[in-house]
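One protein chain omitted, others in place.
Right, chain A next:
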Amino acid sequence: MNDPIEFRPNENEFLKSKILIIEDDKFLRDLLSQKLSREGFKVTAAVDGEEGFKSAVEDAPDLILLDLVLPGIDGFSILERIKKEAKLSSVPVLILSNLGQKEDVDRALALGAVDFMIKANFTPGEISERIKSILKKKYL
């Protein structure tokens, strides 16, 4: 994968990672973008799956935050496509959705998502912490 940052001794370097948010609700998208930008991430956002997938292919993000209930193609299908795309298959995808029944979680994890967070159960701060811990694992 074409990493924008090389591994360096500075362990906070991953904070400059590129995060792609695929979320259809404007308010949630904005709140999350702002929070992650404040944390130092480079954030791009997409409103639906189609746009999100295009942006992912072009931008090669370091992590994708993916909603499941989206207009048009749903998050599960996008996740499948991401994992099939050679260029993107190793990018961690963190599901951020208000679905969250066991079968949804199992399905997303089986499709290759790195983790599953229910939006209503976490704050932007907690989501940001989870992103950091995933990226840390990726770079260490």
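Couple of notes before you dig in:
FYI, contacts are C-beta pairs under 8 Å (C-beta built on N, C-alpha and C of every residue); 3 or more make two chains touch, one makes a residue touch a chain; residues count from 1.
As a convention for this text, contacts and distances are computed from a predicted model.
Only one chain is not pictured, and the protein name UniProt records for it, out of "Oxidoreductase", "histidine kinase", "Protocatechuate 3,4-dioxygenase subunit beta" or "Sporulation inhibitor KipI", is "histidine kinase".
Checked against the full complex, the one of A:19, A:32, A:95 or A:113 touching the unshown chain is A:32. With the whole complex as reference, residues 25, 27-28, 31-32, 35, 38, 69, 98-99, 101-103, 106, 118-121, 123-125 of chain A touch the missing chain.
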